[in-house]
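Taking it in order: structure first as structure tokens, then the write-up.
Missing here: one protein chain of the complex. Every other protein chain is in place.
For chain A:
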Amino acid sequence: MKLPVAAGLATAAVTITLYPLFEGGTWFWSCIGTILVVTVTGTVASRLGARPWVAPAVTPVAVLIYLTLVFTPDEAWLRIIPTKDSIVRLAELIGSGYDDIQRYAAPVPDNPGIMLLTTAGVALIALLVDVFAVRLRRAALAGLPMLGLFTVPAAVITDPIGWIAFVVAAFGYIGLLVADGRERLSRWGRAVVVRRSSGASRGAAPDTERLALSGKRIGVTAIALAVLVPALLPVLSPDPLFGFGVGNGLGGGGGNIGIPDAIAKLGGQLRQQRNATVLTYTSSDDVPRYLRIYSLDVFDGTKWTLAPLRGRPEDRVSEGPLPPVPGLRPGVAVKRAEMRVTMSEEIDRLHFLPLPYPARQVEADGDWRADRASLMVFSTEDEAAGLDYRVTTEEPEPTLTELRTAVTLPDTDRYLQLPEGLDPRVAALAHRVTADAASSYEAAVKLQEWFTRDGRFTYDVRASGSGAQALSRFLLRDRIGYCEQFAGAMAVMARLLNIPARVSIGYTGGTKIGNEWTVRTHDAHAWPELFFDGIGWLRFEPTPTGAAGQGTAQVPLYSLPVTPTDDPTANPSGGPSSSEDDDAGQSAGPARPNPRQLDRDLDGTAIAADPGTPLPVKIGIGAAAALALLLLPAAARVVVRRRRLRRVTRTAAGGHAAWAELRDMLTDLGMAGEPSETPRALGRRIGERYALGPQAAEALTRVVTSEERLRYAPTPSASGPVPADLHRIRRDLASKASRWRRLGAALAPMSVLLRVRAAGEGALDVFDRLEGLRLWRGRPGGTRAATTPERPGGTRAGADDPARELTLTGARR
């Protein structure tokens, strides 16, 4: 009868892991209620001896009644019997809940719709677990639906689930396995059947305690390892520094390269607590530059992804300069700069080089190739971790005229593609924002201005999603997001305005520390690049910068609205646009000190240098910590001994302290006796076997007698032991023990270790409680066969009962 309960408890334990998805706590009680309904229904079904299919058939009805009672009691008959109205209302709630889930990012408010969806989902999981574990007796398989439930928060949010929640969930599952194993074993019957086995009823059930205990130990050890090992080893960090990676199975000469959801990883990096160094670089002109890793040019309505890359052998960076910069006309002025980049060793599986755009020449060890279209540099074999490379960049420095006259070429179609079913309001918005723009460039500037200033956006890394729906929500409703949303939204709007656009993922220029620029995890960034013919791809920065935004982001100068005074030649295009420019210039022109720039400068100087801890020191600290941990029992022993010796003289019951110390001393030296050894017997044994000297023997007698009288006599003995007695005994005993024993007693005292183990076994009692749980009284063990009549007049008398004999010798059901 324990198995359905264990199944319910396991589901409840896993349900706890949903906590990061919700704002409030009411959903939990609603879920617990539904688990209770499923469990009770299942238990009653088993209790009544129904066939296995009855419970799964009846449970949905019970759940429906429960949902009706909780969510639509007003429409129901007698508040619980579902009616047509109540069913319709439930359906409506489910619909609104579904909409809400689409609309909100986690954590979601627990409004009725979402709660109903959650409760129904948990009921389904509980039912599946019940079916697997109780009806089909496949408790291990019941882990699958639970795992499904467990992956929901893991899939929705990038933060790892709290380890306590994980431990609770794992314990729930192990509890289920233990309950199942126990019941399974108890059905085997006795291993060996002698003609008539012991008449006692408890003899009928096999002794599963030891088996269960080892099972529990394995389970607890597994959980402890699962929690501790990733925490201790930085390599196996549950949220690795870098999740960017390249798909497998690539040919040497090129082929398709996919990056699994680069954008999702970006948010993860930004939200991470730890701000690890990713790379450092120096540049010839000491100007920070954005370092691009990926260029995402395909928007499929759910996310931005990468078109297949081509890395031809002739495009190896070692072969010479990179392929020509797409779209750059020879006449345009460029600024040349050299950078030397050092990647951190800790980066995980990065097959792309972070490079400034457009890179012209890259000197790096390994088979690195450039993609002609995007100038991304990648390798199918080598990794960027620990790499040290040089890169030369030639940034276009177009004049305003060049920018304003730039047009879009027809062959850039792929950078204009948008999925079907994009919210038309987004297009309307894009056109409204850029209504006054005379050229593509001006439209782009307007867009950026709208994002950073007029649109009143809020920067918050907790937002999520970059799909079409998230886009609508971001642009039309919340206006809360971080670089991912800003970059994606601007790129989409630019495409809507017929400006080729793509989203780049990489890092901002970072912070200057000492002589070099340091780029850290929190500098991870996404930004849009827009294409202008004759100039090529230009970076824009719609994300708020500075303290209230992406801290190290920088707005490129060419993307700022220009004032008439700034560039007198830039005014020929006439009336409407120039007046617009005036407005813009008054509010955000570079004539005024740019607050973002100030922040930038501050950031550059305010951060103190953090050289990090060198590896040998780390190893040293680790070793010292390990040593300290190992010596902890010894230290604990010393503390305990001191405290006891003080107590021996100071308190009336000092005899107990002396005795406890004596016992521990013997345990440490490997001279402990059985638990059934009385003080007197112990004294006799030690005195005889180890041939103590007369003084020590006397001291031993004093300790033993004192303890005996304290425990069992009405009055304690007149004179108790003194600390010197214990010292004497210890000296004498230690001289009888081997050297290793003495060393062990000092460094790893068994008395402390045993106590730790006892504490651990105490923790295992959680399982025993779980196993001991019974819904009905009077069926000890639940294994007594039905053929055994309950006999009044003592259980022992039943030993000669022929009916019992039958049960015991016959095979059990």
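Going forward, a residue touches a chain if its C-beta (ideal position, glycine included) is under 8 Å from a C-beta of that chain, and two chains touch if they have at least 3 such contacts; residues count from 1.
Heads up, the rule we're going with is that contacts and distances are computed from a predicted model.
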*For the chain that's not shown, choose its UniProt protein name out of "ABC transporter permease", "succinate dehydrogenase", "MoxR family ATPase" or "Phosphate import ATP-binding protein PstB".*
"MoxR family ATPase"
*Which of A:38, A:710, A:726 or A:752 touches the chain that is not shown?*
A:710
*Which residues does chain A use to touch the chain missing from this display?*
194-200, 202-203, 207, 656, 674-681, 708-716, 718, 796, 799
